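For this depiction, one protein chain was excluded, whereas all remaining protein chains were kept in their positions.
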Amino acid sequence: MNAPSLLKKLLRRVVPPIDSQRSAQRKAHNVIALCHALLSERGEVSGTALAREALAAYEELPANAFKPFINLLADEFSPAPADIAAAFKAYQDNPSALNLIALQHAVEPPRQELFRRLNVAAGGTAVLVDMRRRMLRELQSNPHWLAVDADFVHLLSSWFNRGFLRLERIDWHTPAIVLEKLIQYEAVHEIAGWQDLHRRLANDRRCFAFFHPALPDEPVIFIEVALTDRISDAVQPLLDPDKAESSTTRSDCAIFFSITNCQDGLRGISFGNLLIKQVVHELSREFPRLKIFATLSPIPGFRAWLDAMMPEISASARGAEAVELFKHLQEPDWFSKPDVAARLQPLLMPLCAYYLIEAKKDGEPLDPVARFHLGNGASMTQLNWLSDTSKHGMKRSAGLMVNYLYRLDDVESNHQAFVVGHRVVASYALKKLARECLLMQTPDKN
Amino acid sequence: MNAPSLLKKLLRRVVPPIDSQRSAQRKAHNVIALCHALLSERGEVSGTALAREALAAYEELPANAFKPFINLLADEFSPAPADIAAAFKAYQDNPSALNLIALQHAVEPPRQELFRRLNVAAGGTAVLVDMRRRMLRELQSNPHWLAVDADFVHLLSSWFNRGFLRLERIDWHTPAIVLEKLIQYEAVHEIAGWQDLHRRLANDRRCFAFFHPALPDEPVIFIEVALTDRISDAVQPLLDPDKAESSTTRSDCAIFFSITNCQDGLRGISFGNLLIKQVVHELSREFPRLKIFATLSPIPGFRAWLDAMMPEISASARGAEAVELFKHLQEPDWFSKPDVAARLQPLLMPLCAYYLIEAKKDGEPLDPVARFHLGNGASMTQLNWLSDTSKHGMKRSAGLMVNYLYRLDDVESNHQAFVVGHRVVASYALKKLARECLLMQTPDKN
Amino acid sequence: MNAPSLLKKLLRRVVPPIDSQRSAQRKAHNVIALCHALLSERGEVSGTALAREALAAYEELPANAFKPFINLLADEFSPAPADIAAAFKAYQDNPSALNLIALQHAVEPPRQELFRRLNVAAGGTAVLVDMRRRMLRELQSNPHWLAVDADFVHLLSSWFNRGFLRLERIDWHTPAIVLEKLIQYEAVHEIAGWQDLHRRLANDRRCFAFFHPALPDEPVIFIEVALTDRISDAVQPLLDPDKAESSTTRSDCAIFFSITNCQDGLRGISFGNLLIKQVVHELSREFPRLKIFATLSPIPGFRAWLDAMMPEISASARGAEAVELFKHLQEPDWFSKPDVAARLQPLLMPLCAYYLIEAKKDGEPLDPVARFHLGNGASMTQLNWLSDTSKHGMKRSAGLMVNYLYRLDDVESNHQAFVVGHRVVASYALKKLARECLLMQTPDKN
Partner (left out) sequence: MNAPSLLKKLLRRVVPPIDSQRSAQRKAHNVIALCHALLSERGEVSGTALAREALAAYEELPANAFKPFINLLADEFSPAPADIAAAFKAYQDNPSALNLIALQHAVEPPRQELFRRLNVAAGGTAVLVDMRRRMLRELQSNPHWLAVDADFVHLLSSWFNRGFLRLERIDWHTPAIVLEKLIQYEAVHEIAGWQDLHRRLANDRRCFAFFHPALPDEPVIFIEVALTDRISDAVQPLLDPDKAESSTTRSDCAIFFSITNCQDGLRGISFGNLLIKQVVHELSREFPRLKIFATLSPIPGFRAWLDAMMPEISASARGAEAVELFKHLQEPDWFSKPDVAARLQPLLMPLCAYYLIEAKKDGEPLDPVARFHLGNGASMTQLNWLSDTSKHGMKRSAGLMVNYLYRLDDVESNHQAFVVGHRVVASYALKKLARECLLMQTPDKN
């Protein structure tokens, strides 16, 4: 291959040639033409066939036609400002029920009706959820797509209403086509393959998922639970595929060690809260002896926060010593050196407790997992040392994990306290630990 | 019982005593208070439990609390005009995507979110559909309920999107709990009991229904089909429970003889069009020999129209004679008198053809069944004499019935012709018949 | 029709003409030829197709070919005496395992292998069960068919082993095709139609059936249970279709009021014993409050026995008076005359208790229902006056019914007592009642 042709090839990869762009534009236009037809009178009578045709055409679009397609969706299916103004005027003159309804129709983008009609085709819901997934990946660089996303959110919130979701237990009797999705989607503690998965579905484990009737082989969200004799303080024993099954006859504790949203296209439509609570009910029914329902959760923001806090730490009493010690955190295997670990523990544990309880952004906890569980009405109960020593666990939180407790009698008041006063409900031990933190002591010393 | 107490009792029935009204009002308020709680922060975390509680309280409301309850729904969950005005102003100043979204939120009644949250409880969808059913019965006398109904229509249209409905065949393997609903709901040709039903589900019949996942034992709409050797011109042979099953190996015709919407609470959300077309596909797959798909339909408005037209008829040529003859229509058994029937036929058939093709209201066919099938893209093909001699059939259409033809290749153009030019697509024979009508000849004679 | 032809017609009905008999004989031979083919080498490779063909040919046999067909089955598929003798001789000379196996093969009729091969066709089991049903109806007049029946019993006992039966609850969610079988088969208390059936499947009732995988829509046996607050002493309240459902929250008693074997072709292969016990387990799980499991059973042989005992009764002390009183039993409505009933009760109750406990045949209770339940290990607990006042109930047992108690802890010892010593386990009250009987007092008076 000579030099010019290589250059051409490289260029083609970065900037698609004008021809290809034109073709993509044309193809996007063709799909949009079908969408207009679907919204017309013709769509009313031949809806299913047209919807099928439009979705098929969309799915055959080349990758570089996606952006033009969404641009057209954003441009051509929005309500007309003049119509809105007229409807508002009528409503302002006479705020009757009929005029309000007319105004609601005027502000509703025709896109919503388009999405409803596309959904009529078999498999339509899956295509639309996937369309949003792809759109979200480029939403930040295309802010005018927000209007399209708002229509998606509006419809998907209705369609994926909890009342339409089925809770199902996942176990070794589940079809392989669903099980492979668990392996693929698991976001918290990677599943290494079928043997690993089999262990996670054994008799001393439970796995539940929400399914939607329009996505038959696709879990919407799933949760993994271990039945244990006491609150787990480390995740590796729960994940070990070779660990023998334990009997559940004496189990008094259910540990939620992983919860995964499977559908990126449903981002922002929350199911986790509902799933956890329903699973608590299911487990209580199957195992009346269960007393404690708690998570064993990662603390994803701790290490980043710690790095950002180095100036404050350095400025605190004994700060120099701490900064020196923290250099060990760069060593990948520091946790396996007993003396290093022993010296880090009394420093890191209080700092992490402080992070969880005190570190805030706009009044809410900085840590996203804390935000989720506290928002659900859970409370923080116990911080665990060397609890997740996987590469990932060491990197995000220096191996620390925390248990959030779900006590159904308290979730409502906890949630209220959290929402109204931004109060973090934590155990006495955790709060005490936070108070022992280097950063708390600084003011006293000054 | 003495006279005063009888009077009291009668009065109580008509006008509930003030006490009872106050109590009803109070109970309605209590349910509304739960609805407000469900919409609050508290509802976010305890949604399912609160939704269950609110629905249970609603279902225990006494009959006379229903109206106060809907009144409160209409009053307390509407958007604030000031908020709407503010959002419109911001949008007018800058019609950005974000401002449009904000305006959409401002005009959306909180009722919609309330309904979404109520739907979260198990069985919630069924309660909401039934709530609308009851509301519709009194909507005319409570026009301000329109706003509530608009919210129902908006949500139910999304929830009952065709993409979420399952087509299922109904036969003798179907659970009794579903079959008894058919007996209960059948609106066109009453089902006399289980034996009658059994015949309608035999091998030379087909019955299909749409089901929604949230209403598991409730058909949404169902259709009954007879497989025949040629187009049926009379319905009694199709309904006769004692008629022997015929073989379907030579059937070339599928006659849709009954289509019933089961859920009054879903009125205005149309499924019939989609059901008919999907059933045509299903039957074509099972019976590749089928050539003709047609209905055998009632003409519900014919007799009423005929009565209303008496002055014009009377004024027409041979009008006096006709009016004299039409007196026989008052006799319940005129159709069994050969000479009477023989004289009525040449008068009634053309008049009915004229009614179907020419009688209009706002440009659309006066007959509601004609409106439905022509709107779906069907064409009128054949008018049938003494086709439904049941009491009901004689009363509504003097025993006449008509076949609408579903030819999938033509439905789109038929529909287009109907919608755009209000054109009634009918066979040559029917149009010729209409031209022979008394009323058509009048002008010529003048 | 003239006289001779009428005579001919009558004759034809009684004695089929020789032609028809010959044709039937020929057709039976044809089916038998297919059976021989199925047993041959050819059957080994084309088994399924041949089995299908043979069964189809069998099912098309005219009614009068059935007897010739079974005759041929009895004649042509029996083992050869010479083979048996030879095999026995070898076994006698050397009673080795191999020689015993050879002898077993020699005595096994080829019919068994024929039935096994017929069963291979889809639906084969149902045809064979029905073949035996028809055969049993004429077995008494064809004693040589016993050999055929023995082969049926041998195979059906294996095929319908309890291990292959599924217990299923029958309720209003059950397919109509199964429910109509209950109406058709119910043998103890006739089901008057679908409304009656619906009441028997309501929330305060339970119905369970055994199903076999090869007879998918056919219950093998079913049982009906009422959940009550105390032991029922009358059956009409349990059967009343208009009676309101009662709450089951306080129920402490399960009354088995009907148990029906559905398949005459499985006669002699007992399931009732197993069904009752498994249903006791199922109900205990669903309703932990249940304390008493009892039947409310007919006493089918009482009236016939009473009539047969008239000489003894007449000869007893106060015999004349009793015989006079018993004349009232001929009046169909005697039970609705309080004075007659009041005088009959002190006579009939002890006699019936005596019948149940003392009347024997070959050492076993004369009453077949008593034999069944006592053989299962139940005990007699209570005799009930005017307990079944239906026409049938009055006729078979003068309206009396009895409760058999199933106490799982006792069934084994009760059964043992019954089998070994022919002991009837009955409550003290019942035994006392029996001792008060007219017939017991006779000897004292002599």
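Per-chain residue numbering starts at 1, and chain names A, B and C are given in the order in which the chains are listed.
Note that in this section contacts are C-beta pairs under 8 Å (C-beta built on N, C-alpha and C of every residue); 3 or more make two chains touch, one makes a residue touch a chain.
Computed from a prediction, not measured in an experiment: that's the story for all the values here.
Enquirer: Given that one chain is not shown, what are the shown chains it touches?
Expert: Counting the whole assembly, the omitted chain is in touch with A, C.
Enquirer: Touching the hidden chain in the complete assembly: which of C:54, C:207, C:411 or C:424 does that?
Expert: C:411
Enquirer: Looking at the full complex, which residue from A:174, A:248 or A:345 touches the chain that isn't shown here?
Expert: Of the listed residues, the one touching the omitted chain is A:174.
Enquirer: Using the definition of touch stated at the top, determine which of C:39, C:61 or C:100 touches the missing chain.
Expert: Going through C:39, C:61 or C:100 one by one, C:100 is the residue touching the chain not shown.
Enquirer: Please pick, from C:136, C:234, C:253 or C:274, the residue that touches the omitted chain in the full complex.
Expert: Considering the complete complex, C:274 is the one touching the chain left out.
Enquirer: If the hidden chain were put back, which of C:54, C:155 or C:439 would touch it?
Expert: Checking each option in C:54, C:155 or C:439, the one touching the absent chain turns out to be C:155.
Enquirer: Could you list which residues of subunit C touch the chain missing from the display?
Expert: Output for subunit C: 41-42, 44-48, 74, 78-79, 81, 84-85, 88, 91-92, 95, 97-98, 100-101, 103-104, 107-109, 116, 119-122, 124-125, 143-144, 146-147, 150, 154-155, 157-159, 161-164, 166, 213-214, 273-274, 277-278, 375-377, 411-412, 415-416, 419-420.
Enquirer: What does the interface between subunit A and the hidden chain look like in terms of residue numbers?
Expert: Touching the chain left out of view, subunit A contributes residues 172-177, 179-180, 193-194, 198, 217.
One rule holds for everything that comes next: only the chains that are shown with their structure count from here on.
Enquirer: Taking each chain's centre as the mean position of its Cα atoms, how many Å separate subunit B from subunit C?
Expert: Measuring from centre to centre gives 51 Å for this pair.
Enquirer: For subunit B, what residues touch not just one other chain but two or more?
Expert: Subunit B, residues with two or more chain partners: not present.
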